[in-house]
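Rest of the complex left out; these chains stay put.
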Amino acid sequence: MITLSSDFGSPYPAAMKGVVLQQSDARLVDVAHDFPRQDVRATAFWLREVLPHFPPAVHLVVVDPGVGTDRAAVVVRAGDHALVGPDNGVLLPAARALAAGADSGGDDGDAADLDAADVEIFQIAVDDPQSSTFHGRDVFAPAAATVHEAGVDHFHEDDGFAPADSFEDLQFPTATVSDLGASGEALVVDGFGNVVTNVPGDAVAGRFGEQVRINGEPAPVRRTYAHVDPGDRLVTVGSHGNVELAVNRGRGDEAFRVDPGSRVELEY
Amino acid sequence: MITLSSDFGSPYPAAMKGVVLQQSDARLVDVAHDFPRQDVRATAFWLREVLPHFPPAVHLVVVDPGVGTDRAAVVVRAGDHALVGPDNGVLLPAARALAAGADSGGDDGDAADLDAADVEIFQIAVDDPQSSTFHGRDVFAPAAATVHEAGVDHFHEDDGFAPADSFEDLQFPTATVSDLGASGEALVVDGFGNVVTNVPGDAVAGRFGEQVRINGEPAPVRRTYAHVDPGDRLVTVGSHGNVELAVNRGRGDEAFRVDPGSRVELEY
């Protein structure tokens, strides 16, 4: 199985699929091709949330603002999964979660020591690709197919993969939680307008039915959206295990006036 | 085969696919993930139109404004198909059509007596799901995989499915047709701007080439879009078998000034 993730929109992902299918009969599953354009951090977040739900697979990921420059191309083995993409950090949070055997909400291994985790990183030999602007098609798709066909434990230097001496890492900022509340930030906003923060859900999980303050303004803590009236704000624990700022049948980002990167101060 | 339908956009459907693929090797086919947000009625309409074209399958449907509340989760067996989703009526019009062996245009079984039809409804036992906000991933995807693996005729209480004592139904309003015309309403607007009404196509099918009035204004009845000039309005019989209000290479909803729910008065 090979999953595909990119910020390409359409129809570029189909070219990647064609290239993969020239080399492999693998099942192909799209994760998303509308990740925020060239937004490595947001894509890394969503991959960390989504990929651990998959059975062992090769995950092809192309959000690559540095395409055609001297940034490396890498394969990251994480447990019995492999991730293929540019060396810009986009693969690492998901790799940590996969290596931790994640799918466990809060315990996503984000702060784990990579050396201690079941993670190996390889550089992909890039030999005069057809284009300088579409390595998804010309570098990463063939590499993903090669890894898939060799097996996650068996690709090696003969296939053009050599252990990486160094690599770009990416870690999400950590929230501070105290008896008085929590101080964190907005990580991403989903398509519904729900704001995913980096504040662990535990910070509010014992307070359903109560009120808290978000950036100074009161908001009710509720178990789910429909526990407030349509159009009303709420603070909840999202499906990722983090505190989420939302509006029932509306957009939390607008009602709370926060964007990715905004500070989120939670007071009991 | 498992089809997937939701209003989730992206990348949430991929988490559902991962969960299903942990349990099943079924072929996965996306119906749509951009159904109008939390619009149970529009989704129910489109599923009724699209699902009868499929061979026997399990249809996973998550348009679920009541997620995390006490609304039930259900499996509806309809002939040799099964539909899995929230108990808010979204599954029922498609279930009637599937049980009627539909794919028959006008005769979609919409008004059929469910007791008499080949339809059974089961409640899904929901036992402390991981989240209160993403039952697509935590409840419905595992249930769809379970039904698929057991077989549409063989899932039962040991799998967590018990016959439902009651359920939410949903039926579309019926148009009135007379010798003078028809009185109905706009059901949905598709991505082209074509307005699908609930007026049966028979009301205009004998009148291609003639003029009728829609809400008091004249419009030609034509067999297809390109039978009027680009930018011009027409009344036609859509692929669903109902009267459709359209503009050749333009938007019918804007030209006829109707939205879902608007009255549509057709006069010969």
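Going by the order they are written in, the chains are A and B; count residues from 1 in each one.
Here is the rule we go by: a contact is a pair of C-beta atoms (placed from the backbone, for glycine too) under 8 Å apart; a residue touches a chain by one contact, two chains touch by 3 or more.
In this text, all values refer to a predicted model and were calculated from it rather than measured experimentally.
Asker: Because only 2 copies sit in place here, please give the count for the whole complex.
Answerer: Counting every copy in the complex, the total comes to 3.
Methods note: only the chains that are shown with their structure count from here on.
Asker: Mind checking the centre-to-centre distance between chain A and chain B? Centres are C-alpha means, answer in whole Å.
Answerer: Computed from C-alpha means, the inter-chain centre distance equals 32 Å.
Asker: Across the complex, what residues on chain A touch chain B?
Answerer: 1, 3, 5, 29-35, 46, 49-55, 105, 190-192, 223-227, 236-239, 244, 249
Asker: Okay, in this complex, where on chain B does chain A touch?
Answerer: Contact set of chain B toward chain A: 8-12, 14-15, 17-19, 21-22, 28, 37-38, 65-69, 130-134, 137-138.
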